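I have a structure here, written as structure tokens, and I will follow up with some questions on it.
Every protein chain but one is kept in place in this view of the complex.
Then we have chain A:
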Amino acid sequence: MLSKKELLKIFYKLSIELVDIKDLKLEVSNYYFELLLNEYGDDFISLLNNNYFGKKAKSTSSERKLNGLIIYLWYTSEFITRSELDSFFDVSDDFNKQNEFVHSSPVPYYNGLVWKAIRAHPLGLTGGYFGYWKYKPEN
């Protein structure tokens, strides 16, 4: 049985694989680990175990869903609970629902990958100066 410390490492490594970004914040990874462990329990542990023991090829539908949630979490910081799981994966949805989840810290939101991808900043945390918006973003 893997220790929690080992599971944390596996989760961090899995996250990097799923989003293909190497400099994910460890503090956020550890926080997401706890959230997922509390909400998804054995399913989450099983995902990490299978990942560690190289059983990815046989991943179940539930594991694929968890992978999707983990990617979405890293991009947006929106945490999807078990009760919201089916509607989250409903392709007929308008994709614009917002859930009621409130994090204990703003750090996950500020580290959402979506902002980096769209060359913007987290709304509410600019780091910019008056008028920067008139120009194309720098590299």
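The criterion applied here is as follows: a contact is a pair of C-beta atoms (placed from the backbone, for glycine too) under 8 Å apart; a residue touches a chain by one contact, two chains touch by 3 or more; residues count from 1.
One rule holds for everything that comes next: contacts and distances are computed from a predicted model.
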Fill in the blank from the handout: Choosing from "ABC-2 type transport system ATP-binding protein", "ATP synthase subunit b", "Putative erythritol ABC transporter 1, permease component 2" or "GMC family oxidoreductase", the absent chain's UniProt record names it "GMC family oxidoreductase"
Completion exercise
Cross-chain touch to the chain not pictured, restricted to A:Leu2, A:Leu24, A:Ile45 or A:Leu113, is A:Leu113
Practice task
Over the whole complex, note the residues of chain A touching the chain we left out.
Solution key: 17-21, 67-68, 71-72, 75-79, 88-89, 91, 94-96, 98-106, 109-110, 113-115, 117-126, 128-137
